Structure formats: C-alpha cells, structure tokens
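As you look at this complex, bear in mind that one protein chain is not there, while each of the others sits in place.
Each chain gets a letter, A and B, in the order it is written, and its residues are counted from 1.
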Amino acid sequence: MTARDLDLTPGAGRPPGPRRALPVGRRSAVVLALASVAGLVMFVWPLLLVPNPGAGQTNPPFVFLALLPVLVLVVLVELTEGGMDAKALAMLGVLTAVNAALRSLGAGLAGVELVFFLLILAGRVFGPGLGFVLGCTSLFASALLTSGVGPWLPYQMLCSAWIGLGAGLLPDRVAGRPLRGRTEIALLVGYGVLAAYVFGLLMNLSSWPYTLGVAVPGHEGSLAFVPGAPVLENLHRFGIYTLLTSTGGWDTGRAITNSLAIVLLGPAILATLRRAARRASYEKVD
Amino acid sequence: MGRPRSPVLPRDLHPGAWWIWALGLAAAASRTTNPWLLVIIVLVASVTVLSRRTDAPWALSFRLYLALGLFVVCLRVVFRVLLGGGYGDTLLLDLPLVPLPDWAAGITLLGPVTAESILAGLYDGMRLAAVIICVGAANSLANPRRMLASLPPALYEVGTAVVIALSLFPQLAESVQRVRRARRLRGDPGRGVGALRRVVVPVLEDALERSLALAASMDARGYGRAGELPAGQRRVTGALLVTGLLGLCVGSYAFLDATAPRSLSWPMLVGGVLLAGAGFVAAGRRVHRTRYRPDSWRAADVLTAATGVAVAVLVTVVAAGRPDVAIPDPAAPPALSVLALVAVMLGVLPAFATPAPISLLRPEPAR
Partner (left out) sequence: MIEWEQVSFAFDGAERPTLRQVDLEVAESEMVLLAGRTGSGKSTLLRTVNGLVPHFTGGRLGGEVRIDGRSVRRRTPRELADVVGYVGQDPVTTFVTDVVEEELAYGMEQLGLDPQTMRRRVEETLDLLGIADLRSRPLRTLSGGQQQRVAIGAVLTMHPRILVLDEPTSALDPTAAEDVLSTVSRLVEDLGLTVLLAEHRLERVVPFADRLVVIEDGAVRSGDPAELLASSPVAPPVVELGRLAGWRPLPLTVREARRRTGGLRDRLGDAPPAARRGPGAPEPRGAALVARGVVVRYGTTVAVREVSVAVPRGEVVAVMGRNGSGKSSLLWALQGTGRRDGGSVSVAGSDPGALAPDRARALVGLVPQTATDLLYLETVEAECDAADRQSDAGDGTCRSILDRLAPGIDGERHPRDLSEGQRLALVLAIVLAARPAVVALDEPTRGLDYAAKEQLAAILTDLTRRDHGVVVATHDVEFVASVADQVVVMAGGEVVSAGPTVRVLAESPAFAPQLSKVLGDGWLTVEQVRQALL
C-alpha cells in the first residue's frame, strides 16, 4: 500500500471514539435540551398552571396540542440538518418498520406494549440521536398503519423519543471497561422498567384534566385537577388517579413486557444489532 | 363570447389543505363547550368525510374515531358519577358517599349526582370528542403517503424513513410467516422463550441485511447529493431554531401562569413558532431535490384551508364577545348566537365546493 491509497477503513482520518449513526453535535444538544424543557412543560402543565384569580372555569390548554408537534419537528429538523447518511436512513426506516410491526402485535392486549424494548436496544446500540428519531418515527408510522393518529400522537412521539434518547445516553463503559453481558442486560432492564412507568405517568399527567375534567372552583374534593391548588395537593390527587386507573394495569404490564423482552431477547438482539452496526461501520464494536 | 367553462375535473385535494381545515375545526371545537355548536362541528366533519373520502384503507377509519369520541363522552360522565364532587341544585340521584382511606385524604367516591355536574361532564367530554373526531376526519381525508411526499424539504430524511417503513411493513409480515413456518422444520414445538427468539432473530437479521442493500441502492441513485450549506447559513438555521425554541419555552410557561405578564404568553408562542418555521425554511435550503408530480395548491385547496382558518377565527371571536354562548352554564339551557351558528356551519363548505376525489369515479355498482 502506498501513500496514494485511498484508505476508508472506519476510523482512518477520523478522531478516535465511537461513531454514531446519527451524531448529536453541541448545537443539537442545546436544541434537544430546550425542546425537552418546553416539551416537559407541556406534559406537566397541570402542576404548573396558575389560574387567573378572577376567572371562573379554567380550560385545558388546547393550544399545546398544536404546539407539541412543532417542538418534535424542530428537533427532527435539527438532528437531520447536516443531511443523514444513507446507511443510517435505511437502518432507521427498517427499524421503524420492525417497531411498528411489534406494536401492532401487542395491540389489543392490555399493557402488552412491545414497541419499547427494541427502541431501548436500538438506542443503546446506535446512540441517542438515532434513538430519539426512531422513537418519533416508530410511533408515527404505527399510528399511520393502525389509524392511531390523534391529538395524543405528538405526546406519545415525544415521550418515546425521550426513551430512545435516554437509552442511547446510558453509560457505555464502567471504570474503563465496556459494559457488556449480564450487567448490561440488568442495566437495560432497570431502564426499561423506569421507562415504562415514566411513560405512563407523563402520558397520564398530560391527559388527566382532559379525561376527568377540571374541577370547578369551590367544588373540589374529587380526583379531578384543581387549577391553582398547591402542587403537592394536585400531585396527590394525580397519584391516586393514576394508581387507580393505570399503574395497576397498563403501566405494570408495560414494565413486565419490557423487562421480559429485554431479558429473553436482549442478548440475541443486541448481538444482531451490533453486527449490523459493525457491517455498516458506524461504530467500533469490541 | 365568454370563455369556455372548464369542467371541474375530479382530483384529490392537497393533503395539507385537509389538515388545515380539520385543525381549524378542532381549534374551534376547543374554544367552546356549547353542546349545539359541538354537535354541529361533528356533523360538519362527518358530512365532509362522507362526501369527499376515497375507498382507501385510511379513509375507512373514520368510524373508529366516532366510536372513540362516544367512548370519551361516556367515560367522562361515568367518571363524574363515580368520583362525585357534585355541585348544583338539581339532584338526580342520591348515592351514598364513600370516603377513600386515609392516604387519599379528602377524596370521596360517589355521592349525590346532580344534573349540573353530569351536564358539565357531558359538555366537557363532547369538546374533547369533537377535537378527536376532527383529527380523525383529517386522517380519513388526507392520503398519508401524499402527505409524507409533500413534507417540507427540511423533513425530507425523516419522511423518507417513514415511507421506507410503510413499504417494508407488509414484507415484514410475510417474513414473520415464512420464519414461523420454517421454525417447525427444526423440530420446534413453537412454545417458550426459544420459539420467540427463533422468529425474531431471523426476521431482524433479514430486515437489517435489507437495510444495507437499500442504503447502497439509495447511495448509488444519488441520495444525499445535495451539497453542504456554507457554515454561515447553517449558523443562521441554528440560531433561528434555538431562539424559536426559547420563545416556545418561555411562552408555554407564561401561558400557564396567569400572573406572568401577558406579553410573555401569546406573543412569545407565536414568535417562537414563526422563528422555528423560518428555521425549517433555512434548513430546507440545503436540499436541492425536486418532486415528481407534486401536489399543487389550487383554488379549491386554498378555499378548503381558508374555511378551516375562518371557522377557528370566528369561533374565537364569539368566545371573546359572548362567553355565555361559548362556555354555557350547565344550570341553564345553552344559548346560541347567529354568528356562532354561521361560524361552525361554514366548515361544511369543502364538502360541496371541492372536486370529487379520483377513486370515487369508479363505475356505479349495478343495482
């Protein structure tokens, strides 16, 4: 080999370190953080709402239903702004299809939500950027396929995008040693359980006042959201509401499905995904 | 001699037009709890869907949204009864009060059921149901694939990923079937953990191998040819997106906190959305692609979108001027105004003033 050779081995001429399918630069990180703050405000709005003292009935902020898609789109535009590599795009498309298929497998069974475990594993292997986008596209594509497009869709998209993002941010090394094998699975199971409950809580919190209605001033005492009441008091009501309606069934079901799927299929699927990543040479995998 | 009249040829409207129309109706519905107005909005959406939908699979989903809307309304009323907290004077049913244990201090179940609280729940539920049904109408009228194809250039990559996913989906189902059948050839009774793995791994391997071949084909066919933007322009894009998001952060917080200065609420939200929109345009400039047979905006499409915007604006005007019409008191029969009626009925215009969709042009079935 001479100096004139065109050397395109992964890593040649590039700074060392893992190369992700969809790199998140510093600016993208800022955009992600800002969008997450704004998104979080729209999820936990019942806890932040301070009503106008003079007004009677408070309306839920329907405008957020229109603004949340804007937030999601801004992040997607930012993450793909540099142009997306063909391999990453094809991988994203394929994984989206698999996720959508998994989601339709679980549809109809209470709490069996199969969409998250592959999202978590893919986020882990391909990094936070692809994890975020995959979370969005998976929910969107499956909504198109199962006519699940509704006002709730942007909320679901952002929430699962966070799950994919978080999975990509989990530590890759502990004390200088790569995190692999059983410890890795244990970590992912822990994350999967957490993700299941957080997803349930956030979705419930944002929809609570829509489902139960907003309490009319002077007639509190039910589980409904009371605008302007102290945060802890509302949180208490919400806690009971979510415990009664979701935690026992949906959320726990989701957590169990996640952990079972990660324990049983995780090692094989991680190996498969890592092999694909290596073949597409996104990442040096040891 | 006048100009020859050109006949209105059947064509599918721009999917964006249907979405703007439907979101306008949804926005209008979100401003009111007046049951008459909400019923009219749902009727307007249903009539339009029935007269302008095609026979594509997504178009048949509208009744699912109607069912969901009904479910939401029932749920709200049931919750009203179950969770008590009744107010008003017209007692319908006197149920015993069931206090919850200590950890739920102060919260009771059941209790007296009043007409006012049931009606309040009903109105509120109808509002949410109307919003859902309006989105469902858009979903039934707009072809999702055309919608993906007319995404702004900045969202090209994500749109392509979804298009790939949608085309791949049926193949995955075939792949799963094939592998399940093959599994038995290895003497697998088809139960247990191993069985799942034996299906999931080959299907996933297949799909991932396919993704590499697809990427090579896309690369060889010029995907990603669009040149890089100069660093300066990219910085402009970044600045627009970041400031837009900042605006949205501040605006959404101020929107919730009624004690914050009002100038931080709506102006910030609108400004944020505008800046973010400018960011979209700036980011899209790097893309030098064109569209094959793009959907165009013509008179009917503009009319449809404008109708939606008009409905939203007029109902907002009504809400500001006649709060008793927009948010009626459940204790009295809901009032109506001419302007409110005109506002919501305007929405039905696209059901008649737009060309028929193409796939409706099939020969009439024989009687």
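To be clear about the criterion, a contact is a pair of C-beta atoms (placed from the backbone, for glycine too) under 8 Å apart; a residue touches a chain by one contact, two chains touch by 3 or more.
Values in this document were obtained by computation on a predicted structure and should not be read as measured data.
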item	value
Hidden partner chain, touching residue among B:R63, B:R178 or B:R262	B:R178
Residue touching the undisplayed chain, where the options are B:N143, B:T160 or B:S252	B:T160
Footprint left on chain B by the chain that the document does not show	160, 163-164, 166-167, 170-171, 178-179, 181-190, 197-198, 201-202, 205-206, 209-210, 213-226, 288-294
Interface residues of chain A (partner: the chain not displayed)	1-2, 4-10, 86-87, 268, 271, 275, 281
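Here is the rule we go by: only the chains that are shown with their structure count from here on.
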item	value
Between chain A and chain B, centroid-to-centroid distance (C-alpha), Å	20
Interfacial residue positions of chain A with respect to chain B in the complex	27, 30-31, 34-35, 37-38, 41-42, 45, 48-53, 55, 57, 59, 61-67, 70-71, 73-74, 76-78, 80-87, 89-98, 100-101, 133, 136-137, 140-141, 144-145, 147, 149-151, 210-216, 218-224, 236-237, 240, 264-265, 268-269, 272-273, 275-276, 279-280
Complex contact set, residues of chain B against chain A	23, 26-27, 30-31, 58, 61, 64-65, 68, 72, 75-76, 79-80, 83-87, 100, 103-108, 117, 120-121, 124-125, 128, 131-132, 135-136, 138-139, 144, 154-155, 157-158, 160-166, 168-169, 172-173, 176, 193, 196-197, 200-201, 203-205, 207-208, 210-212, 214-216, 218-219, 223-224, 226, 228, 234, 237-238, 241-242, 244-246, 248-249, 252-253, 255-260, 269, 273, 276, 279-280, 283, 286, 327
